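The other protein chains are all here in position, but one chain of the complex has been omitted.
After this line comes chain A, so read on.
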Amino acid sequence: MSDVVEKTLTALPSLLSLDSQPGSAKLSSTSKLGNLIRGITELTSKHEEEKLIQRELASIKEQVSSPNTSMRQMKELMVRAIYCESLGYEASFSYIHAIKLAQQGTVLEKRVGYLAVSLFLNESHELLLLLVNTVLKDLQSTNLIEVCMALTVVSQMFPKDMIPAILPLVEEKLNHPKEIIRRKAVLALYKFYLIAPNQVQHIHNKFRKALCDKDPGVMTASLHIYLQMIQENPEGYKDLTASFVTILKQVVGGKLPMDFNYHSVPAPWLQIQLLRILSLLGKNDQSTSEIMYEVLDESLRRAEMNHNITYAILYECVKCIYTIHPKSDLLEKAAKCIGNFVLSPKINLKYLGLKALTYVVQQDPKLALQHQMTIIECLDHPDLIIKRETLELLFRITNAQNVTVIVEKMLEFLHSNTDDYTTIDLVGKVAELAEKYAPGNEWFIETMNTVFSVGGDMMQPDIPNSFLKLLSEGFDTVEEDRKLRLFAVDSYVSLLQGEPGKLPQRFLQVISWVLGEYSHLREELEPATVMRLLAKLLDMKQTSSETKSWVLLAMTKLVRAGQVFQSAQEVSETYGSSMDTVLRQRAQELQHLSQDCELRARVLPQDAGLEPLEVDSSLSFLDGFVSEALAAGAAPYKPPHQRQEELAQAKALSLEPYGLSLPISMSSCSIADRQSPTLLSMSSGLSGDSTDLSHKGSSTTLKLDGVKRVWGREGYLAQREAVEEAAQVEVPSPLRSPSQQAEADSSHSQTPTPTPTPEPDQEKQQLASSLFFGLSSQSSVCLMGKSEPTPQRFRRKAKGQASSSGAAEQISNSLVSAPSAVDNFLCNNLLDSNITSQVGISSSEQTSELSQGPATTNGTCDTEAESTDGDIKGSNPSLIIGDNGLVAADPTPHKDPGSPKDFCLSSHLPAELSELCRSEITPLCSNQSLGLSACHVHKEDSLVLVVFITNSSDAAIRQILLDLDSEQLQVSCVSDSPVEDVTSHSVAMHQFSLTVKRPSVHVEVVGMVSYQLPVGTPQEVQFSYKLPLTSFIRPLTVSTEEYGTMWLSFSHDTKQNLTLISDGEEPLTATLNVLKEKLQLHIVEIIGMEGIIACQLLRDQPCLMHCRVHADVLAVWLRSPVPDLPDCLIYHCQRALQEH
């Protein structure tokens, strides 16, 4: 084929000049277009071309606007205009004429008109409105070609708001007798589904009809839609699995007409599409996967390696097999297939083989081992794309043993790479690996140095950020931390003594921070020396003012030692009059703090890295000031987004539920900052408003939710463990051939590996054994039955329980001292810690529960309690995690007994409680003589915890003493005279009333029961009972006016964006109703796109919620007089909506 083209595609000018040559006859070079093209090819400079085209455009313009131009001439003019546009010259004057041509021309002219329209206009162009009628008319035309053209233009560029106008007509075309029309209509509907899914919701069953269409082409088109819909919601289409399998079976079996064959492969593109759909359906679903094993096997078998396109099918097959629930013999075949790809001399197949390996290596690390020599060869491949893919693969198999070699390879690539995108990507990966598996301080710091200098100012800002965090928080023992910091200081001092001018700004910022913070650790290093080095940075031309402010801050920290006072004064004088306000502020700070050591010690304490700092995010210390100002008639503060909205709606009626009037830009915070005694003012002076900051934070949280970070910091470990597990499972299986075994063992012992390659290069083999060392040793470790996870060096210290329990927003002191006003580091850190604390809540609670296990005196009893707890969670996946099976806000009393035991215990409930809504009765702990169970009962004004003590022994138990305690709750005993003795095989009951002391997402009661059996010593059993905060939430009935006054008086607030629920009814109402039902909130009023909600935490602890629909999210703002309550409530709102 390419030969043919080559023959005819000789030199362009020669063809044009010699009219007598064959082939040129059809080129109508006498036409105007011909002249234009000939003119352009003869030109030598860009400038001349521009002149020529402008002339051409002017002539086109004149002709199109002339009334004498016929449609036929217009068509020719349009082609010329298209040509000019394709060269990058605008011909906007012709757009309207293109539309006119599409409207009025004959079919042929129409076609050019439509083409010009689809090339010139986009979906947001205003002229498109003029096209709607034409499209409508053509959709109804009896001429098939006109209908086709209309459908094509519709799928190319129709905007959301015009879809309703044509939707019925397009829908109608699904029943058109001609299959080409049906096919185009299906694709047009798919396009509508992509841009406005809710508008085509009602025709889902028509999609099914298209899937069953007798024409395979229409069916193929409908697969686009199904692929998309299944991607979004695989659960909803499981019933179609069998149909897809049948279709694939027929295709593979050659049941389609011969027309569909491509290089004698039956409908390859259709097969690819079907395999993709199947892999989505079979993912994590054993029963669905089982349906498709047979056809996958068949596909693998039928796709004989003879043509490019069969490889495409095989590749999809392999991916599918590794995605769905595994089946060993298929996996074996797929692995062989991957081998064929990787070993193929065809470079495209090698590329895909590497991709496939990267994809499967987590499940099957030995596969990489098997192809290690090929991988090594690919590392030196001349094609950069192959190289990069190989590095990606290596990244996935990195462990503590091979990290140095792999990182070295990556850095090698980075040095030779020129593509920004690759650099950013790879630098991030190196940083991640370094942090995860660094074998030593020296290596770590040096690697990070390279990362910073290569990554420069392009890299993701979180890399320097987390590096500094690691340095300041420490990772191991105090001594190790000190060594790491010392090494960093040494390294940076020598870097600055070299040529700091070459270092990127970001790196210089990191250096100045580290020197400021830790240079005192190196005692023999004179502060004056560091000061001089830093001053040198200030004098360099290329230093940005951002970096300068980092340097100034570092200097401020350095003036602790007296002798540098003089130079600090000089610097602060120089920059005290800088035009840059931030720099000027830093200079002022430097000046003042260098004079006042007492203040400096408070503001910038030395070695404060680990002490958490309380940040009062609601700025409650300003309450007095604010209420004074309000009393004096000031307008209440509004966040910027609200202000803007109000400005926009200024002319519309005010729909605000609580009459806030004048938009005012008073930033109460910045005024008060000057009086504020807290640390925060140092850094937030310029950022102005920290409420706003937290709002931004919440939107970031949401964004993060959407982004799946497969290799996130925390997720990494889990996946690695999964790998190890997989290895462990697979190692003993007969799949592992003896040669692989030998390979694994030999590379473990670091001897040259026997490989299939003839005369393998010694060097490469060494490289292989070092690269794949960890992998093989991993499996051999497993063989020996000690599968210990490889130790990670820089594992982050677990955050303290206090910080993760969600309430206090804590950030480390040292990070506050970073110049946050200058950049967003602080902001990011704040957000980070926020996020982790929020996300970590449930898990940390879980672990706290677990960690209490071993502490108890009676081990068996405790584990049993835990396992039952686990069972309950397992059986109720839809419920809130850890709420002990309670449907908190179930409006109807819980009457059907969950189990016989539940029933028999519930009969012991006092009459006044048994009618109320309550949780299931959960076993807490039990041993041979005594069992404890509990449930909580929702009373209107309180929450009662009922503990049942069952005596399962044959003797009476005496002197029972039940003692409950909780960090977050106030526990008081309700029963007047607590039962002390329980006779044989009977049940005693204790009631406790619970109120919340300090809100937390989940609250926990720990308790101890001590008792005395007739024989033996007194015994003790410990237990714990966990319940969600929602159990304490009750609706608060207030009027809108009352709400307004309350809103202004509450100081603690939180903002967050929630997802809207859209099932049929109005999204806002639907969402609020879900919240109302699940959390027992009271909806005060819904006005337009806003709603206000009120609730209380049992008595006297109100929380107000203001919701507003923004695009497709619900912006929620919570306020309460109780600290932490808004945060906890927003967590439960999120959970409730997620579970809906």
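In this section, contacts are C-beta pairs under 8 Å (C-beta built on N, C-alpha and C of every residue); 3 or more make two chains touch, one makes a residue touch a chain; residues count from 1.
Here is the rule we go by: contacts and distances are computed from a predicted model.
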Chain not present in the shown complex, as UniProt names it (candidates "SUMO-activating enzyme subunit 1", "Large ribosomal subunit protein uL13c", "Phenylalanine--tRNA ligase alpha subunit" or "AP complex subunit sigma"): "AP complex subunit sigma"
So which of A:Val107, A:Cys212, A:Ala955 or A:Ile1087 would be touching the chain we can't see? A:Val107
Of the residues A:Phe207, A:Tyr226 or A:Tyr315, which one touches the chain left out of the display? A:Tyr315
From the listed residues A:His97, A:Lys184, A:Lys469 or A:Arg918, report the one that touches the chain absent from this view. A:Lys184
Using the definition of touch stated at the top, determine which of A:Lys173, A:Lys327, A:Lys350 or A:His990 touches the missing chain. A:Lys350
Chain A residues touching the omitted chain (full complex): 1-2, 4-9, 12, 15-16, 23-24, 27-28, 33-34, 37, 72, 79, 82-83, 85-88, 90, 106-108, 111-112, 115, 119, 122-124, 145, 151-152, 155-156, 180, 183-184, 187-188, 190-191, 217, 221, 224, 227, 259-260, 262, 268-269, 272, 276, 308-309, 311-312, 315-316, 347-348, 350-352, 382-383, 385-386, 388, 419-422, 425
